[in-house]
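Worksheet: the structure to be examined is printed underneath.
The other protein chains are all here in position, but one chain of the complex has been omitted.
Order of writing sets the chain letters: A and B. Residues in each chain are counted from 1.
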Amino acid sequence: MPEITYRQAVKEALSEEIERDENVVIIGEEVAQYNGAYKVTEGLLAKHGPKRVVDAPISEAGFIGMGVGASMLGIRPVMELMFWSFAYVAWDQMINNAASLRYMSGGLINVPIVIRGPANGGTSVGATHSHTPENFIANTPGLKVVCPATPYDAKGLMKAAIRDNDPVYVMESTVLYGNKGEVPEEDYIVPIGKADVKRTGADVSLIAHGRSVIMSLQAAEILENEHGIDCEVIDLRSIRPLDEETIIESVKKTGRAVLVEENKPFCGVDAQIAYLIQNRAFDYLDAPVQRISAIDAPAIYSPPLEKLQLPEADVIVKKVLKIC
Amino acid sequence: MNSINSSEFLIRNVESEEVSSTKKTTPRKTKNPNKADLVKEAKLPINKNLTDEEKIGFLRQMVRIRRFEERSLRVYQQGKIGGFLHLYIGQESLATGCVSLMGENDHVITAYRDHAHGLGVGMTMNECMAELLGKATGCSKGKGGSMHYFAPDKNYWGGHGIVGGQTPLGAGIAYALKYKGLKGCCMCFLGDGAINQGAFHESLNLAALWDLPVIYIIENNGYSMGTSQERSSSHPAEGLAARAEGYNMDWEVINGESLFAVRDGVHRAMERAHNESKPTLLEIHTYRYQGHSIADANHKKYRTKEEIEDYRQNRDPINLYRQYLLDQGIITEELNKQIDQEARDEAEASAKFADESPFPQPSEIMDDIYWSTDNNDESTSTGRHFFND
Partner (left out) sequence: MATIIDMPKLSDTMTEGTVANWLKNEGDAVASGDVIAEIETDKATMELEAFEDGVLLKQIIGVGGSAPVGSPIAAIGEAGETVDIPAAAAPATEAPAKEEPAPAAPTAPAPTPAVSEPAAPAAAPVTASGPVKASPLAKKLAQEAGIDLSTIKGSGPNGRVVKKDVLEAQKAGPAPAAAAAAPAVAAPVLPGQQIAVDEEIPVSKMRSVIAQRLTESKTTAPHFYLEIEMDSAPLLKLRANLNKELAELPPEKGGIKFTVNDFILKATTEAIRRVPAINRSWNGTTIKQNGSVHLAFGVAIEDGLLTPVVRDAESKSLKQVALEAKSLIGKARSKKLTPNEMSGSTFTVTNLGMFGVSSFYGIINTPNAGILSVGATIDKPVVNKAGEIVPGKVMKIGLSCDHRAIDGAVGAQFLAELKKIIETPSLILV
């Protein structure tokens, strides 16, 4: 299997879906002529032409809402947010309209829109550009949200999202765009709502999504080599819908769970996972469920401090040692 | 690379239609809320070929809307309708006139004062009244309520509760029509209270920038809830619609007292959308007799009794139109009474239907949220979608 970057994987998914379905159109700021603020859409305008790859003005509420409207009539817009942090100016369109239209119309309307872009901290862009709003999205029935961590998942989930008849919000990471991984050449999807066991282990389950999966895998190496602790790493991949079975199965096996995410702690995704674990695996727990989130403050600019703010491998190691 | 303009697709006309200079619609950029003159306006090109039957149909439609709204007010006061109820009484010529122009690929989307547009496109009073009562037989199965009527099969896309929130959706509908190469347009209604929302301005920019076949129609009843236009909006002397100048968009101000004037102005905008794929901003002057919603206890405080009375007596669109039909001998007093009675009976029957209809089953709370969960067999989406214990 060829090794390609996460960025390339997303681009291939977009390109292949444009070719597969005439209703797929890419819309966003700087996606066409500029070739993408983070080069995810590089070359797509030249390859697919201006009908399929469209530069939008800086006007998220306008163009995201426009995409929602177009999707009601069967267009499959893939809207790029330069940063997921910009979603907040389009919140009414994303949360009120996209999430509620099917319900309020009694099932008469579908909204097959994809909204994608990077949602991560760690690049010293300050608090306004470092949000990870997957928990807000997951709090909204009617919406789906996925957070791929690897090139394979990024491509497979993007394709699944575009083919899905519900609104699917895809959170990528600028920190992961350059990461390489094996991606098959043939067409495939990663089903939305299916977690992935990225590493099997017996002593403790590290449950993570997005970049935290990579950090958890690094921590698992350290824990094995330096402390003889055998970690299982579960990549949620999809936040809503959520693969509860894979989580519960793993925790029942290891008896210990450490939840890792870049979300802020309060009402973060892992608050729900922690509830789930105590609810469904209480009698299997050999230690209290532990959480690691971003430090509960707005993303700090200062680069070395921002590094401390996000869950890195050493923090995960410490937390695991606390209960193992 | 440099030669490729990504918006090339969006600024050229729909593929199926050749742009021809002869078809180009002359924009009218004037404030035009003259005193209604229905005799004169009936002779305008879009109206002059109307048959008597069609003209009587418009009266029937406007009366149906008014009687439905009046009946729903009574149901509300009986305590059978929850939440808000925004009535269209006084504004009937707008929805009726606009909808009367719709062709196969023309679409409608509006805000929360949405009953008239629904009845206009052909929704039944039964499904509309049942929706108000939250019944399973409602157009949205009791899940939307007064503000959220939908009939996509009749090109009616709602029914939207957030002020201005539907305006990007209207642009999107127009975008989809253009993308698919269909000769049609989207009429996107909004109130004069919505024109200061950011989403609306973003929509105007996108519509003009990408030449989307959308017509934004400001139903200007003078009040954004309890705040008069003077106290809420800064705008050019020519009117709210003149703000379109800033987006290089055509605009027009129309006197909504006259159904014929409404049809004339909207038709011009529609031609522009169909033939040139160009948007228009219309402002139609009208008046609502009731408060912003039924819960608006102050609507007789922020405006004078005389103002309301003047409109009722001298400017009511149904009265003016009815008088025109009587004067022209198109209807008799007897037919007029019959039309009114039929509308009352229909509204009465809808109230009975709604009353007798069942509420949705509790299990239906969980239907119609995701296509995936409603269509489990076909969906590739797996995992837990809902988090109830």
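In the analysis below, contacts are C-beta pairs under 8 Å (C-beta built on N, C-alpha and C of every residue); 3 or more make two chains touch, one makes a residue touch a chain.
Please read all numbers here as calculations on a predicted model, not as lab measurements.
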For the chain that was dropped from the view, give me its touching partners among the shown chains.
A
The listed residue (A:125, A:271 or A:323) that touches the chain absent from the view is A:323
Using the definition of touch stated at the top, determine which of A:3, A:286 or A:314 touches the missing chain.
A:286
Footprint left on chain A by the chain that the document does not show
255, 282-287, 322-323
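The rule is short, and it goes like this: only the chains that are shown with their structure count from here on.
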Averaging C-alpha coordinates per chain, one finds the centres of chain A and chain B separated by a number of Å equal to 39
Any idea which chain B residues touch chain A in the complex?
1, 4-10, 109, 138-144, 148, 150-153, 157-162, 165-173, 175-177, 179-180, 198-199, 202-203, 205-206, 209, 367-372, 374-375, 379-387, 389
Sites on chain A touched by chain B in the complex
23, 25, 32-33, 45-46, 49-51, 53-57, 59, 61-75, 89, 92-93, 96-97, 101-110, 112, 141-142, 144, 160, 163-166, 189, 191-195, 238, 240-244, 272, 279
